[in-house]
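Sharing a structure with you now.
All protein chains of the complex are present and in place, except for one that has been dropped.
As written, the chains take the letters A and B, and residue 1 is the first residue of each chain.
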Amino acid sequence: MTEEHLLKGWEEFEAGALLFSFEGDPSQRKFHENNSIHHSVADWRVLKPVFNEELCIHCQFCWVFCPDTSIIPKDKKFGEIDYVHCKGCGICSDVCPTNPKSLVMFANQTPIEEALRNWPAKDEKKKENSDG
Amino acid sequence: MAKQHRVVWDGNMAASQAMRQAQIDVVAAYPITPSTPIVQNYSQFVADGEVEGEFVMVESEHSAMSACVGAAAGGGRVATATSSQGYALMVEVIYQASGMRLPIVMNVVNRALAAPLNIHGDHSDMYLGRDAGWINLVANNPQEAYDLCLCAFKIAEDMRVRLPVAVNQDGFLVSHTAEVGEHLEDADAYGFVGDYTAHNPMLDPAKPVTYGAQTEGEWHYEHKMRQNYALVNAVPVVEEVLKAYSQLSGRDYAPVECYQTEDADELIICMGSVVGTTTMTVDRLRKAGRKVGMVAIRLWRPFPKEALAAAIKNAKSIAVLDRSCPMGTTGALYNETAAVMVENDKSANLINYIYGLGGRDTTTEHLEGIFDDAAECTKAGKRVKPIIQTINLRGKSLSFYE
Partner (left out) sequence: MGEIKQIKNLKEFSTSVERFQGGHRLCPGCSHSIIVREIVNATEDDLCISTATGCLEVCSTIYPFTSWDVSWIHIGFENAAAAISGTEAMHKALARKKKGYSDKPMKFIAFAGDGGTYDIGFQSLSGAVERGHDFMYVCLDNEGYMNTGGQRSSSTPVGGATTTSPAGRVSYGEKMQKKDMTAIMAAHRCQYVAQVAPSSWKDLVKKAQKAYQTPGATYINAMSPCPTEWKFDPSMSMEVSKVMVDSCVCPLYEIEYDPQTHNYKYTVNYEPKNKLPVKEYMALQGRFKHLFKPEFSHVIDQWQRDIDAQWDYIRRRQDAGV
């Protein structure tokens, strides 16, 4: 997939095919148009993780093990899911220690409310796991 | 003009001294005959505290050029030296250096490529890197090896260029032949080269940068053409730098150098140490009343097409010397010359000589023979010699493309 606005003429690119991460001072975190944060991989997704706030213990396993930097924490708590970069791998749901899980994979087109209504029940066979 | 000092230096020492004077930040290198003395001389400068930069004695030429690329992207002045097999091992990475637009300077002491193994001079390595996107200068004696190495930094680092530069010199005939020459004082030499201008340095945390991305179908062509644009347009910058250097040193250089060409009927076009021998041959034949001349290519890439067209405009027969086996076609310098002739509607009898492979001698007698062939063509008003001939080759006379 090509972002049309980046298709410039030969004379307009940075010489040497260099790419930059930020516009200006990095501490301001204004991402350069070449930062992949501007590139969506949402169309890779078949399943999507849905988050259930009621159950979460904010352990951050999902954050540390997300390969796509798509669990965005906020003040040491679960913040939000970045559905632009999530590819739906399901790791976050797999590592989530709560029972029932606080992150569950649903078909990508399922509306969030519907997913929350259909949340799985507690798995009685499974003992809590929190050793990461 | 700046003050100069007389010395007796061979080409390797001349290049090493220019490297020392340029105050390089990182040299990463690996020894190989005949450029080994450059690496050794530089090691001695480091051991004597004459160099403030880093000297990285890597484990191969591949790593030498890789470390040079990493260092140059880091943001500072970088140089190395190599020859032949070492150059061949670097090839993958010399394309990366130019593709990333890194102003690395490399002294290439030209030597044959195996097999069969041979440690002596020819231009096989220089020709191997022909399309790699480096600016290639050719030094024909130790003095030029010194002068052009200093110029190379200034050309490479010019913001209009930002491309790597190779300074070629013939193995042994230049690299190991001590000649009287002159050099600038350290301060003048450094003053000429100037401080390094940073451009997108990796080491600047204020602007993180990615070097070496993968450019697929929609991008690659644009990037390569931009690189080629910079290379083609480096010719005037090269001329400008050579001119500035001549004002400082009194030694004149040009992308194409003409010797007795104005009224010459027969010309030899060549590069490297054979230029000196050819000059002597021209002098000798001129004394005998022959209208002969020589064109020496100083700038091999980007190829100075306009200057060559002007240099050959009056010639009736042109002999082009290639010091590398063309393997299945005509020599590369011959091909360049033929292209320039076609582009300029220039007709002349054009012949090609493959000479000096693996350090084989080429004498004034051989060169006289070449001028004689050219003169025969002039007299006949057409090419009466095979397109490719060999010089000083034992066995049955061998030529190609009658």
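Here is the rule we use: contacts are C-beta pairs under 8 Å (C-beta built on N, C-alpha and C of every residue); 3 or more make two chains touch, one makes a residue touch a chain.
Being a predicted model, the structure only gives us computed values, none of them experimental.
In the entire assembly, the chain absent from the figure touches the shown chains A, B. Touching the missing chain, out of B:Q214, B:S347 or B:S397, is residue B:Q214.
Contact with the chain that does not appear here is found for just one residue of B:E54, B:D186, B:E239 or B:E368, B:E54. Taking the complete complex into account, residues 25-26, 28, 52-54, 56-60, 62-63, 66-76, 78, 92-93, 96, 198, 201-206, 208-216, 219 of chain B touch the chain not shown. In the full complex, chain A touches the omitted chain through residues 3, 6, 17, 19-22, 26, 29, 31, 33-41, 44, 58-61, 63-70, 73, 75-76, 82, 84-91, 93-95, 105, 132.
Following the convention adopted for this analysis, only the chains that are shown with their structure count from here on.
Residues 99-102, 162, 200, 205-213, 215, 218-219, 221-223, 225-227, 229-230 of chain B touch chain A in their complex. Listing the residues of chain A that touch chain B in their complex gives 2, 7-11, 13-22, 25-26, 34.
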